[in-house]
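Submitted below is the structure of interest, expressed as structure tokens.
Missing here: one protein chain of the complex. Every other protein chain is in place.
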């Protein structure tokens, strides 16, 4: 397989532009807008929430002026099990339900329902998994979604997409609306740097080379860690003379083993960077894929199997060394081992 | 690290004896007996169930003649969330609760409760996760526990032990009763071959070399796949001249990276064999560990990300190629790639 | 909205016909479970009249077009009782009766618990407590579409201990889903014993009432009383209905009746023969499933 792209081909925003806070976006904002657009175009689209409509922005459907749209919103109250089941029932009757809550509750309080009511019958339920990772922030450990990738990845029929940034969300929505089977879209909470542009490709099931590098190192990453990883790569290139590849594993399941392995073959080592437990998440997926195709020494840069603590999102990224300087430090540590 | 053992040192039953159906044991039988013994010795031990006491054999506590024991049994009815929460409450008050149900419901219908009510506060709740894998049999896909390892492994503070066979269960119970924090014990449903003896060592957190081999291949396995893997290793040794190592990853979390890596260094390749989805389970754990220490090409022998179908336990092991002949076939396929 | 007539409900099924059918379905159920060497006779037998009344006299459906979008829906939330449902679906022609003999077998169509890929099955179930939410979802979609389809959901009484049922009950009531009817198979038993001993449900009618349902109690083994209940449920507007159908687990087979031990146990050859004799009495009933299984049994097979 030929490597699919370079940064330029990827048509990303420059890191300087990405760093500019004026360009930052929260996934929920673009998600809500995309959902409303979709509902306008597609009468079979419905939205559900469990008392978090303002946070997930499924409120855009609820509050639509057009009653033929707003009537397609259903709040089930604080009951994630019923949320998922009701969504599944709507899918059984031919609707395309968008089921919304915080990632930790959506995946974790209704896992048994996602398994039997949705994945086993392979229903086209779409999960809006907002509030992924630790950038959930001050609400703290009970609200961090740092095992969601691990627990959803093990479900047959599940497709798991990770939004790179706010700008990419509408693209994901569009690309997955007719996907045959369940799709979970993992999104961050707060406004975060945007790296993708209207031209950046997104296809379900693909990983993308966001940065071509030299023969030393590849950094596999996903979601809103993509920006910090790209930043870290620049620092490593400038300060350490290491020129890392950066691969955005945009879809975590099914995994684009081809791209992941093809890049692995170019380098001596890799690191996986994710706002998720180092056990079972993207790190696990990449480790499995490479062990099966092209074994590569890997370092795991994520949450080190702990619940973490409350804090401001950016503060937490710093504390848990998932911002660019933290990633650089951890990559250096890994390389010096 | 020196390799801890050989088969002989492991004091295993001979495979001929193990194959003898008269020696087969169901985990639940030994579990029930061990639980009763423990409750007799330790007044702080209590048992809970969610309407499956006869199946999990927590009924041994319920039906104890001694009222000072039987009063320490609580059936909460068919409600796994409340089951886990009530167990956590008992732990908060100083008890050592044994919380029982089928693995798929215990881990999957109460994951959010295990996370926040048990793992976050790090309470000494013990989960009797019976009915692991597909040997659950005719009840079918809804009842197969083939993602339990994946979803529990991603929980901080969780200790995850996999019972090799019925004979080992009492040893695990004894070794973990005072473990500081939650422990999940994964067990099979039906009578299955026994390979461990009273002398076979078990220590929480250790993996064991059950078969020393040559320089070609290691088979990492766990739970009741250990027997079939040992059988498969013999066949491969005899018929193919490959002399595989077999490592019983008796505790899946925390993982004995030392033993796993030390053996990896002796061989060219490895396979992971488990009655679990190939994504996120033992395969994921071993792949992560080796990528971080000694990258080794790995094949993944498990359930290939499907829900499977109903059948008799032994029939299913054959169908999904997890019995010895199936494992041999898949290892050969892997080696010929 | 309706275009083509449905073959079911069918007028030809009067009480006499239903009664005969129920005997046959009971026998099929037990033959299947015997043949499978596993399965759930108790909760299947307690639901025979509930389901046969529903599938032959009420549910608008079409075995030749299992996917018709205007059909009524049935969700077997107590999925372990699927043998009786499979027996009905086979009898109505959703799939060959031959399949009944391969229940729970590798390569067979009929899984241990209902799966959406089986023709005639409207939802995957088996993990208890999930069905009413599914029924609500279908009902909400029907309301959006202006369809008058009705969704029925059968729950076990022990199953009501699952919190999701009460989440769903709130939802049915909140959205005034008068196109949803929950039926509770009130057989008084769950696996570990009497519901009132394991985890009491009474006062059960009050629970459903307080969750906003119109509650109807009936004799779950009487066709006429079930019809009264179903009619009342269909006639009730502005809120969902819950029918508490009083039944006996293992009904129809004396040695299984009200015995918790027969929840999930397969009858032996002798037990099967005794049961069939008791069920059929002097009536000669022979389904193809019975022929196969009892034939094998007589021929000393298996």
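The first chain written gets the first letter, and so on, giving A, B and C; residue counts start at 1 in each chain.
Definition applied: a residue touches a chain if its C-beta (ideal position, glycine included) is under 8 Å from a C-beta of that chain, and two chains touch if they have at least 3 such contacts.
Fair warning: this is a prediction, and the values are worked out from it, not measured in the lab.
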Chains in view touching the one left out: A, B, C
Touching the absent chain when the full complex is considered, from B:30, B:113 or B:222: B:113
Selected residue (touches chain absent from view) among B:89, B:205, B:254 or B:325: B:89
Chain not shown: contacting residue from A:138, A:180, A:215 or A:333: A:138
Hidden-chain contact residue, picked from the options B:81, B:162 or B:310: B:81
Which of A:12, A:35 or A:52 contacts the chain that the document leaves out: A:52
Residues from chain B at the interface with the omitted partner, ascending: 46, 71-72, 74, 76-77, 79, 81-82, 84-95, 97, 112-113, 115-117, 120-122
Residues from chain C at the interface with the omitted partner, ascending: 129, 161-167, 170-171, 173-174, 199-201, 203, 206-207, 209-212
Footprint left on chain A by the chain that the document does not show: 49, 51-55, 59, 75-79, 81-82, 104-105, 109, 137-143, 309-312, 315-316, 319
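Note that only the chains that are shown with their structure count from here on.
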Chain A and chain C: spacing of chain centres that average the CA atoms, whole Å: 42
Separation of chain A from chain B, taking each centre as the mean of its C-alpha atoms, in whole Å: 31
Distance from the mean Cα position of chain C to that of chain B, given in whole angstrom: 36
Shared interface positions of chain B, touching two or more other chains: 104-105, 109, 141-142
Sequence positions of chain C contacting 2 or more other chains: 115, 124-127, 129, 163
